[in-house]
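Presented below is the structure to which this report refers.
Of the protein chains in this complex, one is absent; all others appear in place.
By letter and in written order, the chains are A and B; residue numbering begins at 1 in each of them.
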Amino acid sequence: MIKNSWYVAANPAELADGRILARTILGTPVALYRLEGQVVAAYDRCPHRFAPLSIGKVVEGSLQCGYHGARFDKTGKCISVPGQRFAPARTCALQTFPAVERCGFIWIWMGDDVAAAGGNTLPETFAIAESSAWDGGNGLFESLQANFMLINDNLFDITHADFVHSDSFAGRQCLLYRTMDAGSEYQNGKMVHAVSERGITLRLLDRNVGNACGPFFRQQVALGLGVPEYDGDIDSEFEVIWTPPSFTSFRVTVNPSGDRAARFSSVVLHAVTPESERTSHYFFRALRDYAHSPQLSAAFVDAMTAAFNQDKVVIELQQARIGVADLFEQAPAAFAGDVVQLRARKLIEKMRAAETTEP
Amino acid sequence: MIKNSWYVAANPAELADGRILARTILGTPVALYRLEGQVVAAYDRCPHRFAPLSIGKVVEGSLQCGYHGARFDKTGKCISVPGQRFAPARTCALQTFPAVERCGFIWIWMGDDVAAAGGNTLPETFAIAESSAWDGGNGLFESLQANFMLINDNLFDITHADFVHSDSFAGRQCLLYRTMDAGSEYQNGKMVHAVSERGITLRLLDRNVGNACGPFFRQQVALGLGVPEYDGDIDSEFEVIWTPPSFTSFRVTVNPSGDRAARFSSVVLHAVTPESERTSHYFFRALRDYAHSPQLSAAFVDAMTAAFNQDKVVIELQQARIGVADLFEQAPAAFAGDVVQLRARKLIEKMRAAETTEP
Partner (left out) sequence: MIKNSWYVAANPAELADGRILARTILGTPVALYRLEGQVVAAYDRCPHRFAPLSIGKVVEGSLQCGYHGARFDKTGKCISVPGQRFAPARTCALQTFPAVERCGFIWIWMGDDVAAAGGNTLPETFAIAESSAWDGGNGLFESLQANFMLINDNLFDITHADFVHSDSFAGRQCLLYRTMDAGSEYQNGKMVHAVSERGITLRLLDRNVGNACGPFFRQQVALGLGVPEYDGDIDSEFEVIWTPPSFTSFRVTVNPSGDRAARFSSVVLHAVTPESERTSHYFFRALRDYAHSPQLSAAFVDAMTAAFNQDKVVIELQQARIGVADLFEQAPAAFAGDVVQLRARKLIEKMRAAETTEP
């Protein structure tokens, strides 16, 4: 697990109405809550008798332990103990973690001093979630029984769509993944990929797809045009941008073939947060630049949830077969295109090495 | 775990109607049953093929294994094997443990020779359960997922009542725990404590409590007086006597303020029995010296059960956060009053040391 990274800790709605959310992140139990308008992430363990603070309450601008009533301010300082004149501020400090609400998610930093880790910022691709041009909603799979890299891999290798998502995302375009070229410019009928320090980009342009794609793509055209159904031919673009350690932006742009004026895009931002070595939380935010409406946003989240439930079955069984060792320690066979997964792993190894060699 | 102590193994009703009860105590599976009017506690494993004897039957004054039918008398001697002329008494002896029914509980001794451990007797505070002046009933939480000391701690530190039991036992008195003095004489508005080899005593006197206490206390006055409700002021006394390793008597005495002739007491005897290093059985017997009636006894047990279900949530999550190490190995913060818990742990350490250094 990479420690020095921002991770998504929660969807904002999970902290609504004074709720204190308990969630394990990078092996550490965390309590997440809002205090005086600010998101606070604290170690979910009272320093006194180790009761989880997530069963406490937010009381008068402080977090109150649900066992003996000690109160902590938003910096984690103990400000009162019932029946006791002075609060043991020095000995009873609650550990907190940097936390922030941005780009439609609640983020947490569990690593070394966040200021010292200067360059590390939120993934650039997630910025569109702050633009009003995009409408959408959030989804979550909690405590998925798989290492975070298996979910990253799932988002990379879209050839699985034909087998796992034949009812939605399948399509001839997916197979181009196996024969991709280097490059970052769209070329019709080709997938190109580019690798840099900042991540990996896959781009695909496929004009006149006709029936050779799953129903999802023409539905997007119909919704964009505001018609019940669209039967004509379409042009499609995919853009997958992966930012280490576990952020993927997946953009699908479609238009009626040849009609570049009626282009409609959807973007799903995927964020995988390690819960432990072999379990992960998977968050997503599904966005559209067309047909803004809460109903459609909810339906889009539901559709994504249904699709990922198909992946979940495979990924969790895959983890069960892999067992405690890493997949790549067990000499898996390689298919064409898998090189991208290997490059991603190298970028992650580099991050890991940087963490462990720093003084 | 302390081995050389009597522990509560069962509530008497659990052995009714010839039932053979299976329960793990100090890590050992035990079968408990009545044979010829005597309580027998045996290793719950037939010496022949290791089937649990608790799935057997009591037949003709013996315990019969449910697999191959071997029979054992109340000393554990094998007295017959079906189809075989002689019973293998020498090689097939069933281990039994001293067991006795006293003070409203079934007790077991799992340690070294009980006679040799001369001084170790049942806790004195439990004797009132044999007096007809007290009416009551038993309760049980089986296999609570926590080390026995966390339950002891819970009974000690009554400041938790305001946060865990705001609907019953809360009250201003509880907070006096944080500022207690040494002593064993009741002093109004104070809590005093005394520590000796035989245990720890806490005493509290609080006159004219008025509304500054939870509903439980005035209910006790009303029940004692035989009236539907009591709205007047009350005086209250608490007496908590803890006897190592895990016995707590908790006495609450109330009277209408100033009227010492109308005093009503309830006593709850708490007995915690380690099941394993990190799981425990928690037995209690709830007694009253007023308003004897089976209905009221049952209601009192139900109320205690409801209240302890509130503790259970906290204690089990507390154990989860503590993990496999001991709480005090992890440098918890100390609040005023916690010194009593530390003294209790010292008494237990002394018992443990005595066990391990004896020849």
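Heads up, the rule we're going with is that a contact is a pair of C-beta atoms (placed from the backbone, for glycine too) under 8 Å apart; a residue touches a chain by one contact, two chains touch by 3 or more.
This is a predicted model, so every value here is computed, not measured.
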item: Residue, one of A:Tyr177, A:Phe247 or A:Phe284, that touches the chain absent here; value: A:Tyr177
item: Hidden partner chain, touching residue among B:Ile79, B:Cys92, B:Ala194 or B:Leu296; value: B:Cys92
item: On chain B, residues whose C-beta touches the chain left out of the figure; value: 29, 44-45, 47-52, 55, 64-70, 78, 81-84, 88, 91-92
item: Positions on chain A contacted by the hidden chain, ascending; value: 153, 157, 159-160, 162-164, 174-179, 313-314, 317-318, 320-322, 327, 330, 332-337
